[in-house]
Structures are given as C-alpha cells and as structure tokens.
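For this depiction, one protein chain was excluded, whereas all remaining protein chains were kept in their positions.
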Amino acid sequence: MGQVAWKGLFLSLFDYKTEKYVIAKNKKVGILYRVVQLSILAYLVGWVFVVKKGYQDTDTSLQSSVITKLKGVAFTNTSELGERLWDVADYVIPPQGESVFFVMTNLIVTPNQRQATCPESASIPDALCHEDGDCPAGQAVVAGNGVKTGRCVKDQNSARGTCEILAWCPVEKRSKPKKPLLASAENFTVYIKNSIRFPKFQFSKMNVLATNNESYLKTCRYSTEHPYCPIFLLGNIVQWAGSDFQEMALEGGVIGIQIEWNCDLDKAPSECNPHYSFSRLDNKFSEKAISSGYNFRFAKYYRDAEGVDYRTLIKAYGIRFDVMVNGKAGKFNIIPTIINIGSGLALMGAGAFFCDLVLLYLIKKSNFYRGKKYEEVKSSSRKSLSSPTLNGNQSPEQLGGL
Amino acid sequence: MGQVAWKGLFLSLFDYKTEKYVIAKNKKVGILYRVVQLSILAYLVGWVFVVKKGYQDTDTSLQSSVITKLKGVAFTNTSELGERLWDVADYVIPPQGESVFFVMTNLIVTPNQRQATCPESASIPDALCHEDGDCPAGQAVVAGNGVKTGRCVKDQNSARGTCEILAWCPVEKRSKPKKPLLASAENFTVYIKNSIRFPKFQFSKMNVLATNNESYLKTCRYSTEHPYCPIFLLGNIVQWAGSDFQEMALEGGVIGIQIEWNCDLDKAPSECNPHYSFSRLDNKFSEKAISSGYNFRFAKYYRDAEGVDYRTLIKAYGIRFDVMVNGKAGKFNIIPTIINIGSGLALMGAGAFFCDLVLLYLIKKSNFYRGKKYEEVKSSSRKSLSSPTLNGNQSPEQLGGL
Partner (left out) sequence: MGQVAWKGLFLSLFDYKTEKYVIAKNKKVGILYRVVQLSILAYLVGWVFVVKKGYQDTDTSLQSSVITKLKGVAFTNTSELGERLWDVADYVIPPQGESVFFVMTNLIVTPNQRQATCPESASIPDALCHEDGDCPAGQAVVAGNGVKTGRCVKDQNSARGTCEILAWCPVEKRSKPKKPLLASAENFTVYIKNSIRFPKFQFSKMNVLATNNESYLKTCRYSTEHPYCPIFLLGNIVQWAGSDFQEMALEGGVIGIQIEWNCDLDKAPSECNPHYSFSRLDNKFSEKAISSGYNFRFAKYYRDAEGVDYRTLIKAYGIRFDVMVNGKAGKFNIIPTIINIGSGLALMGAGAFFCDLVLLYLIKKSNFYRGKKYEEVKSSSRKSLSSPTLNGNQSPEQLGGL
C-alpha cells in the first residue's frame, strides 16, 4: 500500500461510527420504552445514588478499640456467706475491660473443697448404685465430679446409694437458685469507650463527647438526647434488648451491644455518629433441656498452713455482654461514580432489548417493523450489492432476530 | 417555534427508536454468535442464578453468640503431685465458656516460688559464667528469669557456673515432658451452643435440637446422623482436624472449629443447617526451632502466715479451641434479580462485538460485510444527502470500525 492509503487509514480512525436507528412511529412501544427508561433512571438515581451512595468509595475495614469499665457495688446478706459487699473486682470476669465482659449476678458457692473421697451427688444417674460392684474402681463418673473408688455409699436403711468418688470434696450441691443474689446489679453502670478509625480516609472518631466539663461524664447517662455519653445502666441495656433483668439475672444470658458507625464523609465529621442497638443473643425460648441461660464454674485456690491445697468452687450465673462494632465510611470518588453511571446505561440496553421483543413479535404490525429493522444482505447476487433488500413482507425466518 | 412544532416535538418523544440491523447470511459467524449467546445464557442461568443465587438479596452480617461448656474429669498419680483429680475448674482456661477456650493437657509445676536469690538455669546461654565479673549486678538475664546479683555460683570443682539472680526462686526446670499428664482429656466432651440471627431477615436459629426430651442432650454425641447434637468428644475433634490427640496433648496446639450457616431462606427454615468443619490452625510442621506447639505460664499466688507472698508457677501445655462462626442468608428480592439479568444482557453486547470482529476482519468476505455495516455519510456533497454510500468495495480505511 502506498503512503496515501496509510494516511487514509489513519484518518478513518477518527471517523465517528454511530448505530443507525429506525424510528418506529408506534406510540405504544414508544411509551413502554420511555417507562422502562424512566424506571432505570429512577433506579439509578434513587437506589444506586441516593440510597446506596454509588458515587462514593467505601471503606469497611474499620479499626476499632473498645474499653469497658463497670461501676457499682452490691450488698448481700445470706446465711451462707454472711454480710458481704461485692465490688467490680469481685463480679466482673475477666477484669481487663475488653469488649466481652461478664457480670456475675448469681452464684452457688462450694467452699473448702479438698482432694479426698466422698459420695457423688445423687442427681447424677451414672453414680447411683446398689452394691460395690456397681462402682468399678478407677472409672470416671459420666458427667460427674470424680473417679469411682469401688465403694457404694448407702444411707442407713436405704437400698440405693451413690458411688464413692475421689474428687474435690464435698461435691457441689445441684440446686437451682430461686432469686438472683446480686439483683441490684440492675443499677450498675458500664462505660463503653469506643475509638474508631477508617484507615483509607484517615478519619478517627470516638463515642465520647469531647468536653472539658469533667462532671458531664461523671453524671450523664446514655439516651437519645445524650448520644455522646456512653454510660449505660445495665438494667436499661437488658430492657432495650427486650428482656427482663431479674429473670435474666437468675439463670444468665448473653446480650449483644452493637455499635454501628455509618459515616458519609462528604458531610461534616459531626454527622458521623454511632448508632447503638441491643439484642439478646442467646435464644432463651428455643431450648429447655440442659444449660439454658449462661453459667460457668471457676475456683479460687488457697493453701493451708500445712501446704495442702484447697479451693472454693463457684458456679457463676450472670450476663455476658458482647460489644460488637462495625461500620462503613463513604467519600465521593470519580471511579465508582463513572462505573455506576456506565452500568446504569448498559442496563438501558436490556430495556431496549425487551421493547424490541414487543415491537417485533407482539404487536400487530410487527412483521412490517421486522423488515425495517433487519436489512438482509447477500454477497452472492450482484443485486444485493447495489441496493439493500428492504421490504415489509419478511418471512418468519426473521424469528432468529432475537 | 409555534405551538404545532412543540406538539410535534412532544409526540416524537413517544416514537420508538430501534437499532437497524444488517442480516449477514453467513452461517459460520451466525453459529459462532449463537454459541456465544448460549454460553452467556448458560453462565447467567447456571452460574449467576443457580450456583450464586443471583436472584437473592443476601445478609452476611451474622449476629452470633457462642457458649461452650466442658465436661469430664481426669485422675493423675505422679511422684510430684501425688494422687490428684482434675475437673473443669482446674483445666479450662479461661473459665467463662467463650468461643475460645484452652484445655490443659500437660503441665510443669514449680511450687513454692518466693522472691529470693538463686542460681539461674544452666540452659540459658546468657547466664553462664566463669567468675563474678561475668555477672554484672542489676543486669537482666537475656531470655532468663531474673536480674543478676553480681555473683557467679559454681559447683565444687567446676570451672563454669551460672550467675546468681534475684527472681522467683527456685527457677523452673527446663525439661520437656515425655508423655501428656492429662492423656484422658481425649474423652472430655464439649457442648458448643451457638445462636445466630440474620438481622435483615429477622431470622434466628440455634444449633441445638428443640426437644423436650431432657435425656437426649445428656447422652447424644455429634455425628452426621445427629447434626443437632452439638456435644463433641475432644478426641474426635482433634481426629477430624487430621491430628493425633496424644501427640498434640504433649506439646499443645490450636484447633479451629468452623461453624458455617449457609441459609436459603426461600426454603423452609429446617433447611438452614449448621455445617461443622475442623482444622489445625497452628502449622505444626513448618517450624522446629522455638516454641513449637502451644504453651504458656501462669501462677497461683498464696500468702503465708507471715504475710509473705509465694506462688506456684505452672507452665501449661494444651489445646486451644477457636470456635469461628460465619454465615450467609439469601432471600428472593426483585432488585438483584433485575440487575443480574440486565448485566447478563449487557454482556451479550460484548459477545456481539467479538463476532463483529470475526465478521468484519477475519473471514473471506469481510470487506463486503464491512461495506454493508458501515454507511458513510458526508454533509459536504449534495449526493450523499439523498442516498447513502453503499458499496462492497470499502477500502482498508474501515479498519477504524472497531
């Protein structure tokens, strides 16, 4: 090819090619297409841009730190423990103030347990016996507290007894509590300090009011009027989660505290606020059988003057609080904006495809329009080279036009 | 413009414009295009709709609560500790029953440590000495247990010794255990109670059978036949994770318990079931050097009659179990359905583009088809206004048609 041909080729690169359209003067399909276009536009503007904020780049990799601190004391007076005052170091487990903390509201104490032999609790089926042969030595009691020694311990005049076991003795008495010991835990307060950071946008915020007024954070309580006072009454949290504190304190349970940060960083930082929600995480109604509620056992170990270990076993019932933080920040960015507009327009193509179906196959004059839309060309005949086949009497062969 | 013109403009808004197509009676490209269309359709139906359930709105922000409870006792008889029974309060750390728990299977006990001076362990390189000058007073032993006092303690007739240190004395003897002390931990059971909630769909479920049969949950064990009995033998969990319990009990390790809830809420709630999988999370083979396995030190603090603190240091080896819950729920929603259909159709445009390439540049008669597809218009000459340039002898200038 000569230089001229190459130049022509290069210039033709900058010719603009645009699809040729056929105007079908059919008002029904025209209106249908406008409706489809408007729907897509409404979806694009309303859903993608306004609701989903499709013009924003988002950051969901929230960095969050939660520090919790409880305050409050409770006084109890029971025959078992006498007069006793409970403070934070007594009832919060673990003490570190992490995002998951447990407040003990009820407990069964078994003091002065020592490594010894004693009869197993009568409420454990596997420990029941009639004679020594029912208690093979060395065998662990199923779901029990110790290892059988080979003896069957019976009360006087009784035919049945329980196996003697080697265990921490005496064993815990299995008695469900009637009312919560630390019922006044309802008035304890918890301070939840939450700092967040969106690393992509270099944006940090806290859920605590930035104030110089020292007394504000000492006296305030969280409410919708005080969203930046993250001090909660435990009773309120449980109530907002739809449960009854006294009932929950008796058998225990798990409460979720969700903190959601949904931030539009195109607006002022003061518009980026935490949103709290509370829910009961253990499904209290769906089961009855075993370990409903929430409890666990732990022990405090002591050593007596002779150097022998003994312990106090505590079965603690209470409420576990899980603070869960999640969030999302968005900021205008040209790339997602263009992508979303582009996808919206591409969707219009699907709308046109649907209207074409109607025009070409469902209306009365569809045969005619099919002929106009499709222009048959054949390279074999001379005729078709000079003029396109344009006629309104297209055969059903055109069904393949889809 | 007059009123009539405006009316015409308004009416023309409802004319339907449809792209004009050229029918190329070329079977090869036609078949190619049908294949491309079918592939896209198969992808849309098979992958997007059937496999990925593209017609559903999904919720991945699972709210989950995990409560774990271990059961089981172990009896040990060693020269160091004598006869001793271990129960839940002894071997589970931490005791709270959270989603991460550690079962102690082996331990090195160093009892009666007091703040005093004693020779450092000979296995620590930094503590070896020939004379007092090797132990500068006040310097901490690197990777050691205390602070040097300035004396070098030697055995009789020995040239080498170890520095005297101020520390909790006596220091721990560095001896790797030969066999696990609590080997019977293999038979302990763990009850894993998991409640989940998909907040978007208001759907809650538990992994525990809703039964009134009290004894079921006391006697059942998890298996594929009993997917709603979340009681596991520790030995089974380790085995399913592909490890050997006795080996793992010796040096410790970490096991992951994944619970996956993959719920199609268009089906019945009973179709939404937890799926368990088990894996070893610490990479036991990839390192040999230091701290293979899993262990940590903790101490129990006591006070004697004179008010002096002493402690029992315990180096605990064992298995840490991490219960990880994740899930996804989907439910039919019209918006993702439309979007996915629309994107699928838009993809067809890409298919047509590919077939156009073939038609216009790769087949023999492509020159001819190029002429048919592209209709050149020029506004400069009167001729081109009345009739389009339609000829089959298009020059290579048309390469720019892409």
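Each chain carries a letter (A and B) given by its place in the written order, and its residues are counted from 1.
Keep in mind that, in the parts below, a contact is a pair of C-beta atoms (placed from the backbone, for glycine too) under 8 Å apart; a residue touches a chain by one contact, two chains touch by 3 or more.
Being a predicted model, the structure only gives us computed values, none of them experimental.
Within the full complex, the residue among B:53, B:69, B:193 or B:311 touching the omitted chain is B:311. Only one residue in the set A:52, A:71 or A:130 touches the chain that does not appear here, and it is A:71. Set against the missing chain, the residues A:39, A:78 or A:96 yield one that touches it, A:96.
In the complete assembly, the contact with the undisplayed chain comes from A:369, out of A:55, A:168, A:261 or A:369. Chain B residues in contact with the hidden partner, per the touch definition given at the top, are 1, 5, 8-9, 11-15, 17, 19-27, 29-34, 43, 47, 93-94, 100, 102, 115, 138, 140-141, 143-147, 166-168, 254, 256, 258, 279, 281-283, 286-291, 294, 296-299, 301-303, 305, 307, 311, 313, 320, 322, 324, 326, 343, 346-347, 349-350, 352-353, 355-356, 359, 369, 372-379, 385-388, 401. For chain A, the residues touching the absent chain in the complete assembly are 11, 13-25, 61, 63-65, 67, 69, 71-75, 83-85, 87-90, 94-98, 112, 184, 187, 191, 193, 195, 197, 199, 204-206, 208, 210-214, 216-218, 300, 302, 305, 335, 338-339, 341-343, 345-346, 349, 365, 368-369, 372, 374-375, 390-392, 395-401.
Following the convention adopted for this analysis, only the chains that are shown with their structure count from here on.
Between chain A and chain B, the centres computed from C-alpha atoms are 16 Å apart.
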